[in-house]
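Here is the structure we will look at.
What you see is the complex with one protein chain gone and the rest in place.
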Amino acid sequence: MSDSTAIAHDAHAAPDHGHGEAHPTYLRHHFENVEQQADAAGFAMWIFLLTEVMFFGGLFTAYLIYRNWYYPAFVAASHQLSVVWGTTNTAVLIFSSFTMAMGVWCAETRRRKGLVLSLCLTFLLGLVFLGIKTIEYSEKIEKHHVPGFHYNLSSFLDPDNDAAAKAASDKALPLDMARHTEVYFSLYFAMTGMHALHMIIGIAILGYMIFRARAGAYTSGHVTFVENFGLYWHFVDIIWIYLFALLYLISRHQ
Amino acid sequence: MTDQKEMESASHHVVSPKIYVIILFALILGTAATVWASFLELGPWNPVIALAIATGKAMLVVLYFMHVKYSSKLTKLTVFAGIFTFLTLIGMTLADYFSRAWGQW
Amino acid sequence: MSHISPIIWQFLVKWMTNFALFPPEASKIAPQMDALLFFMVLVSLIGLTIVTLLVTSFCILYSKERHPVAEQIEGSTLLEATWTIIPLGLFLVMFVWGALIYFRVYTPPANSMNIYVVGKQWMWKAEHPGGQHEINSLHIPTGQPIQLTLISQDVFHSFSIPAFRVKREAIPGRYTTVWFEATTPGTYHLFCTQYCGTNHSQMIGDIVVLTPEDYRKWLAESTSGMSLAQNGERLFASLSCNACHNTRPDARGPSLANVYGAKLALSSGGTVLADEAYLRESILNPSQHITQGYAPIMPTYQGQVSEEGVIALVEYIKNLNSDYRIQQTLNTTDLLPEGEGTPRRPTPAAGPQAGPAGTAQPGTAKQGTVKP
Partner (left out) sequence: MSATIVSLPDQSTARIPKVNFITKENGLLSWLLTGDHKRIAILYLISLSFFFFIGGALAGLIRLELLTPQTDLMATDTYNKVFTMHGVIMIFFFLVPSVPATLGNFLIPLMIGAKDLALPKINLLSWYLYIAGGILAIYTMASGGVDTGWTFTTPLSTHYVNTNVLTTGLAAFIAGFSSIFTGLNFIVTIHKMRCPGMTWFRMPLFVWAHYAASILMVLATPVVAIAIVLIALERTIGIGVFDPTKGGDPLLFQHLFWFYSHPAVYIMILPGMGVISETISTFSRKRVFGYTAVAFSSVAIAVFGFFVWAHHMFIMGISNYAVLVFSLLTMLVAVPSAIKIFNWTFTLYKGSITFETPMLYTFGFMGLFTIGGLTGVFLGTAGTDIHLTETYFIVAHFHFVMVGGMLMAFLAGIHFWWPKITGRMYPEKISQLAAVITFIGFNFTFFPQFILGTLGMPRRYASYPPEFQILNVFSTAGATILGVGYLLPVLYLTWSLKYGAIAGNNPWQATGLEWQIQSPPLTENFTVTPIMDHEAYDYEWLENQKAKEVASVG
């Protein structure tokens, strides 16, 4: 076989793997070059997003099954959500996705100020999203629409006394169907809760990134972290796009 | 070395902010469209349209914001694998639920 | 060896005399199931023998002493195709054969007698149509197909009779069915095979298979006086079901006579076969099961009737072959306000497909729904 088989038999074989010349400091020792390192990190992020897809996949499956089974309950329960808040939040999140994308662009083109600004905007928009979510949640808590021991059916049995139901001109549900609104709210809280948790984690990382970016961390060519975080943030945005369509917009025309 | 190509094609393609702005407007437009469509009486098409618009929006985010349009085949394959498994989980589970309603046989 | 431990010796003798690979075959399906099992054991043994023989002979023929230098072989498409296709073919045969048996076990014949079984932590409660109750035992006759309709009150249980080769999960909130026809009188094991909590291993009982004569004797001895359907009739009246389901032309609910086994048109579109599961569902979740032409006004009875009560009601409705009995009961409809619209009587849509021209009148303490 050929002589090119350069397998190191002994430890003293030419230690030319020097940390000499053009190797930037952020290149970790086990990678051949920066390209490989960035590539591996990006690919790893995508694989991680796959696991996230499957994580939400279980919830979406449950949602689709029960929506089919208990459609009237899902319609009535979704009318309890505010389309205005939902749309605002969707817009906020889309905007934050945009600012995040701009942040990545700034990092790639080495604009430190632009990066810090974009990250700050993303951070703020994330907080706005969570703020609106808090308003929505507290409304549910007030109305006892949180599944569990204190769950209250009156909005669905007696829609005339309920502002949201009246606005949607809902008819009263029979008791057995009204009970199934609890399944809707179970899924609502599980899905939006998991999403909000991802937002909180994202915002925490954003805070750290702003801190580092001000020191010029990501604008010297090593943009992997910003890019990967961008992927995460966009993914969270996509989940919300579906949640909005599925949870808020069931049959608004009735 | 098979990966040589993958690596080169994955080298950063910087997307211009102009495209980002266009996508942003498309997404906002999509959001408006989906809200508007939900107030129309379309029968069984309501959820279909809602999901179609949501999927369209998600595609824009994936392709442009997440740069998949400019990424290596491997990344595209990864995205595809995710969607495929996701649909397997949903599809095969729902198949059980739907066929249960068909009765004994 | 003279020094063998007497305890082990006892074990061995006992085992050799009782040696069995399969439990007794006491139902009609058992020999069919065993035929497939034997086939699979045979295939497995042949497969295992082939692999073992090949490995052993290669080990002997090509050990380093005999065969110091290995010959490099890439592979052989033909050989590989062979051992892809042959197992695939065998597996497909097993699949088809197994599927056929699966159909048989879970498709009760039309003339089967229905016994309800409720599983709860940690006992099995059987309800015979004649009103006989049993706990952790089940008496059945030979020569008669028995259908079990199972439900659980709490967690998953599994009703297993190894001697009959049948098993079915009892799940909360839904009826499941299984059927068998016992062939040999005797007492057999009943197990709960799905882990169901602390006393799972005590959720066992006896299946007592009797000859038809003995069975009749047993029925007569253990009757509680009221048949299941009679209990159901009482419940039907006390829950005021007849306020709406009263057969009058202006009734707010459909007539229930001959409804069992019929194909009903639903107001949500589509038709559904009214079987036990459907009857149960429409008592507990009525708003999803509105017969076409009727308003969704029926209240849910969830939480008001126990699973046993639902079973009695279902059994009553199943045996309702005419409107006569309902018309005779005291009716309180007149005291209630008129329902909106003019509900009309449904034509017994599509006709009862299993013509229930049976002899069983509601209330007669006859065992079994005698449906052709």
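Things to note:
Order of writing sets the chain letters: A, B and C. Residues in each chain are counted from 1.
The rule is short, and it goes like this: contacts are C-beta pairs under 8 Å (C-beta built on N, C-alpha and C of every residue); 3 or more make two chains touch, one makes a residue touch a chain.
Source: prediction; values computed, not measured.
Residue in contact with the omitted chain (choice from A:71, A:85 or A:189): A:189.
Across C:184, C:199, C:271 or C:304, the single residue that touches the chain missing here is C:199. Listed for chain B, the residues touching the missing chain in the whole complex are 1-3, 74, 81-82, 85, 88-89, 92-93, 95-100, 102, 104-105. For chain A, the residues in touch with the chain missing from this view are 1-2, 4-11, 13-17, 28-32, 36, 39-41, 43-44, 47-48, 50-52, 54-59, 61-62, 65-66, 69-70, 146-149, 179-180, 182-183, 185-187, 189-190, 194.
Looking at chain C, the residues touching the absent chain are 11, 14-15, 18, 20-23, 33, 36-37, 40, 43-44, 47-48, 51-52, 54-55, 58-59, 62-65, 67-76, 79-80, 83-84, 87-88, 91-92, 94-95, 97-106, 121, 154-156, 158, 160, 162-163, 165-169, 171-174, 176, 189, 191-202, 204.
One rule holds for everything that comes next: only the chains that are shown with their structure count from here on.
Rounded to whole angstrom, the centroid-to-centroid distance between chain A and chain B, based on C-alpha atoms, equals 15 Å. The residues of chain A lying in touch with chain B in their complex are 35-36, 38-39, 42-43, 46-47, 49-50, 53-54, 57-58, 60-61, 64-65, 68, 83, 87, 90-91, 94-95, 97-98, 100-102, 105, 108-109, 223, 230-231, 234-235, 237-238, 241-242, 244-246, 249-253. Across the complex, chain C is touched by residues 69-70, 72, 173-177, 179 of chain A. Interface residues of chain C facing chain A in the complex, by the touch rule stated above, are 284-288, 296-300, 302.
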